[in-house]
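Pasting in a structure now, in structure tokens, and then I'll have a few things to ask.
What you see is the complex with one protein chain gone and the rest in place.
Should a chain be cited, it is by its letter among A and B, assigned in written order, with residues numbered from 1 in that chain.
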Amino acid sequence: MNKTWNNRAWFMVLPVLLLVAFSAVIPLMTVVNYSVQDTFGNNQFFWAGAEWFEEMLTSDRFWLAMGRNLIFSFIILVIEIPLGIFIALNMPRKGWGVPVCLVLMALPLLIPWNVVGTIWQVFGRVDIGLLGYVANALGFDYNYVNDPFDAWVTVIVMDVWHWTSLVVLLCYAGLVSIPDAYYQAAKIDGASRWAVFRYIQLPKMNRVLLIAVLLRFMDSFMIYTEPFVVTGGGPGNSTTFLSIDLVKMAIGQFDLGPAAAMSIIYFLIILLMSWIFYTVMTNYDAEK
Amino acid sequence: MARIDIDHIRHAYGPNPKAPKDYALKEVHHTFEDGGAYALLGPSGCGKTTLLNIMSGLVEPSEGRILFDGRDVTRLSTQERNIAQVFQFPVIYDTMTVYDNLAFPLRNRGVPEAEVDRKVREIIAMIDLEKWSRRKARGLTADQKQKISLGRGLVRSDVNAILFDEPLTVIDPHMKWQLRSQLKQLHRRFGYTMIYVTHDQTEALSFADKVVVMFEGETVQIGTPAELFERPRHTFVGYFIGSPGMNVMPAAIDGTSARVGSQVIALPGRPAAPSGSIELGIRPEFVRLGREGMPVTIEKIEDVGRHRIVRTRLEGRDLAAIVPEDGDIPADPRVAFDPAGINIYADSWRVDYGSAA
Partner (left out) sequence: MLELRNISKTVGAETHISDVSLTLAHGSLNVLLGPTLSGKTSLMRLMAGLDVPTSGSVWFDGKDVTGVAVQKRNVAMVYQQFINYPAMTVYENIASPLRVAGKDGATIDREVRKAADLLRLTPYLDRTPLNLSGGQQQRTALARAIVKNASLVLLDEPLANLDYKLREELRAELPKIFAASGTIFVYATTEPSEALLLGGHTATLSEGRITQFGPTIEVFRKPADLVTAMTFSDPPLNTIVLSKRDAAFQLDGGVNLPVPASLAGIADGAYTVSFQPHHLSLSPRYPDAVPVKVKVFATEITGSESFVHVDFADARWVMLAPGVHDFEPDETIEIYIDTRHLLVFGADGRAAAPRQLAA
């Protein structure tokens, strides 16, 4: 065993280490620091141990926000994944339609988050917004400012509008990589449209779908900007998701300790979910 | 199984073909007999895959008809033609077991499960995959996957023909031998009509009873492997089949002998009225290297194990000869041509011999 080490290699990864240190490790340590201490704002800190964690994990406020997040993520996954697959299946595979569809699909993804929020905030307004005005003119009692249900519908529709494209593009990439021979073989085997989907397209999309689900889950679980712009977490607390609550607590009320504890719990949940997805994906590869 | 008639088929991929060069298939007219094993052989771009796709219904020909047992199927879809096809890269349903892969075509057609089970077991035994029956098809090797693709064709009792599109491309040499001999044996036992597309002469010749040699959208010769070997109709066939291919050299004909440079070579007969540019073709297998005959210089000797390929120069032209493993290569080498192996070509097409008189 005479391994040669090239020590200069370490210099090459140094920038990344620094970047990660400043962007992730140091902030995380600060948060950990806050989460176990108490402060009254005068730069004096007291050791609080696991107090904030206990408080958070036993508070209704936290669990309600968490519940809203899970329900929200669940709903948008149930809508966006099948819808994305459906659109991807119906997109053209060749010809001039391909670039047109791809550009159309990419458009919502290119708009900044807060702009999307603002668009829908205005769009849904009962007085001047096209959606709000028309809905009311048609006799629907739609008002996202007053009605929690309407607020939810608005936020969900907005998210679907904004993010289904991502699922579409990922699925489309999976679909175009299927060689023609598979479709020909399926024809020869007399497979129905459903069988082609179930046994050829779905298995070949498997991996991109896992990525799509992971991305959409993480993104929707961390959703902040759009509902904040549209509903500000209201009416009441009906659209107050974890991230919104976190900001309210940390900046609005300056409860740094509980907010930090909440951040860490939040962080651990996302880490756990990503790890589960990663395991599922690598297991799938290993089987291959 | 069925007889397949290719009735004056022409095909162009672009719209409004005019000149012959616009056609991928210039004109093919041929009958594939019921139960025959055929190969379509030619270099890439010769139209063999187009012809195969026309038969399977994946491509509709620009002109002409396809008949299965006399019934016009030109406008019928792939499903309605009841054919099976094995592709270059194994097509399997990853998520299904080997058993389910084979059952798939039957279940799609609503065959009762008891019948499905009987057929699938029979085919799994035939293609020698019993041990793997309950395994997911994904984890198998390339040759096993290719057997599954084949099995999905064999499992249907109503199949008219099995088409193969370069099926051994991704298979390792050793497995090629196994698969090919199994295929050959299946054909012998069960009398399937099989059509096999390939650019590999060894595969074509060893698989087929009859080989259709194609070149630039046309069939140049249809014949048994022995015919293609002994009497290539066109110098292209001589070159394309055999490794190395046929030696071809310009010659002049004088009665029952040919003149190449200053050498006079006896022919097995009198070529019938040759005109145009005349060439003499002889395969390396019919060139005898020894101490008698025409003097040659040796350029290179390639020892390929079971025999040696000797690259020589005769009258300033390249001439390859095959010498057996333990054959002798003299210091003053000379060659003689076995008359049975000499063919005369006029403008690249073979000229028949008249009476030997």
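The rule is short, and it goes like this: a contact is a pair of C-beta atoms (placed from the backbone, for glycine too) under 8 Å apart; a residue touches a chain by one contact, two chains touch by 3 or more.
Remember, predicted model here, so these are calculated numbers, not experimental data.
The hidden chain makes contact, of the residues B:N53, B:Q85, B:N160 or B:Q201, with B:Q201. Contact with the undisplayed chain is limited, among B:T31, B:S243 or B:T297, to B:S243. Within the entire complex, the positions of subunit B that touch the omitted partner chain are 43-45, 142, 172-174, 177-178, 180-182, 184-185, 188-189, 199-202, 205-207, 224-226, 228-230, 239-245, 283, 285, 302-307, 325.
In this text, only the chains that are shown with their structure count from here on.
Distance between chain centres (mean CA atoms), subunit A to subunit B: 56 Å.
Within the complex formed with subunit A, the residues of subunit B that make contact are 56, 58, 77-79, 83-85, 87-89, 91, 93-96, 104-105, 108-109, 136, 138-139, 149, 152-153.
Taken together, the subunit A residues at the contact with subunit B in this complex read 179, 181-182, 184-185, 187-192, 195, 199-200, 203-204, 287-288.
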